[in-house]
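What follows is part of the complex, with its chains left where they were.
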Amino acid sequence: MHQEVAHLGHVELLTPRPDESMTFFTDVLGLEVTQRQGQSVFLRAWGDYERHTLKLTEAPTAGVGHTAWRAMSPEALERRAAVLAQNGHGLGWIDGDAGHGKSYQFHDPDGHLMELYYETEWYEPEAQLKPFLKNQPQRYTGRGAAVRRLDHINMLCAAVTPNREFMADYLGFKLREHIILDDGTEAGAWISVTPLVHDIAYTLDATRARGRLHHLAWATDTREEVLRAADICLEHNVFIETGPSKHAVTHGFFLYMYEPGGNRIEIFSGGYLIFAPDWRPIVWNQQERARGQAWGLKLPHSFHTYGTPHVDIAEVELLDIPVVGVE
Amino acid sequence: MHQEVAHLGHVELLTPRPDESMTFFTDVLGLEVTQRQGQSVFLRAWGDYERHTLKLTEAPTAGVGHTAWRAMSPEALERRAAVLAQNGHGLGWIDGDAGHGKSYQFHDPDGHLMELYYETEWYEPEAQLKPFLKNQPQRYTGRGAAVRRLDHINMLCAAVTPNREFMADYLGFKLREHIILDDGTEAGAWISVTPLVHDIAYTLDATRARGRLHHLAWATDTREEVLRAADICLEHNVFIETGPSKHAVTHGFFLYMYEPGGNRIEIFSGGYLIFAPDWRPIVWNQQERARGQAWGLKLPHSFHTYGTPHVDIAEVELLDIPVVGVE
């Protein structure tokens, strides 16, 4: 399949604490608000070319509302919608939303709501956000962590393989790295349509829940900005779950935190780029993953059980998966 | 056109001082030698997945021997070769070279020799170059500047537009940024098939020569590595022409030096990535470029006249182009 999906477009996050979440995204991550509509606020990072990349919506529980992918062309959008519909995976067209045109909705096998769209509004900064350099979409304000752009999303799921295959078969995502446990279970898969080592990852949900979010990630240009972000988290009393450190899978330099609504957020820098058209997926086994992250760091237990919406792990029987690194 | 060319594969550099050039590429850039054959040595950076990405060939004068692009598939290779041949641009097939299979050769309008290939040898490190992390092609030795991968090439040419159009029409390169002078002349164009802001650039050759190289660039992950590379250049008495600093065009953080054979080499980090399928090319005018690089640095005169093979600028009538930034 030629490339039909261009990139991760935007994500809708749900939060039961909209005001505090807003403060987090503007003051800690450094995003800009572009629009408010109903119970939602739309935000963007300074390097995003589209008008917004985050839709923050008030809701009873945290989690991911929907994940939107931009198609390569109007024709690619129609082709993908047709294939999804023909195979019974589609939910149908909607008229679009603030900032983009009509989109075709569907669920991945685990039940995460997704959509495909093509028409989008290129960001036009108002005067005080005009950049000095014309090849930069927006002024760099330097506020908070000042993340550059939305980078990737990591979904929890009851089974990795069907989701990975669905994304490959219907949307053209290529497998970059995955973890295969000793019993043959695929515990995590990192896949992408772009040269980024992952646009989306699927990892096992130990709580057996469905449709949950592991984390949403924004990229900075440098590792130094991730270190600086950690200091900014401290000063804002943001809970740092783990990091900064370097993942073995993807080589990403990471910092994980929880935004006030409960969603896990990553600030990410430095994963490698894949230009080979015939990439040979990296397979990690259970023993290899047991040694921890690149420099030996062990992730906390919560990293393997916590997601949104929240599931009380005292109330469920956890899957007996070895604690493998969800990166 | 769907993507038919995957990425810049390798470049052959010519050098009249092969031993000193070799020492530069291994000790200053930090490349590894993978093979020697006739008057050529093949080298690679630690992050390159192919067996080699630089062919260094002894020759009477410096310059670029050939520039090789990897196709997306065997079929894409055949399709591109056919189109080039049908339109009279092709030179024909060769059997390939160390590390890759058959390739189709052609000249760009300015006369730079190029080739397309698909079959390639994935690098298999010998024991002492095996990496600790299996998703890294080769051990990181840290020697010299320890550049990560071959990044892009910048060609001098008598006229930018025909070369840019040729690369677009026959190979699918997309225009990312360009400079249009007040008289309408296109003075530079940055184009790519990947999300990198440029895989190749064409800029005007003020000496009116043809087929010359402006520079060949390797990427590092961080700007700090570019700063460190500058110190390494000092200690090796490598001539630094300009930098480190930040380009306005591409936002690349650059360091330019001359290798002992005379070719200009760039160590580069941080240009932005383009994921929009409908990218809107950035047009810089003469006045905008006159303010220099991003932070106001003015490039030296040599940056606008020096290339390889060497042309004695005292012997030619220089094109009267305003000194615009060749980035």
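Every chain is named by a letter (A and B) in the order it is written, and numbering of its residues begins at 1.
FYI, contacts are C-beta pairs under 8 Å (C-beta built on N, C-alpha and C of every residue); 3 or more make two chains touch, one makes a residue touch a chain.
Just so you know, these numbers come straight off a predicted model, no measurement behind them.
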item	value
Given 2 visible subunits, total identical subunits the whole complex contains	4
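Keep in mind that, in the parts below, only the chains that are shown with their structure count from here on.
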item	value
Distance between the centres, which are taken as Cα means, of subunit B and subunit A, whole angstrom	33
Contacting residues of subunit B [partner subunit A, same complex]	2-3, 6-7, 47, 49, 70-73, 122, 133-136, 177, 194-195, 221-224, 248-251, 270, 272, 275-277, 280, 282, 284, 288, 294
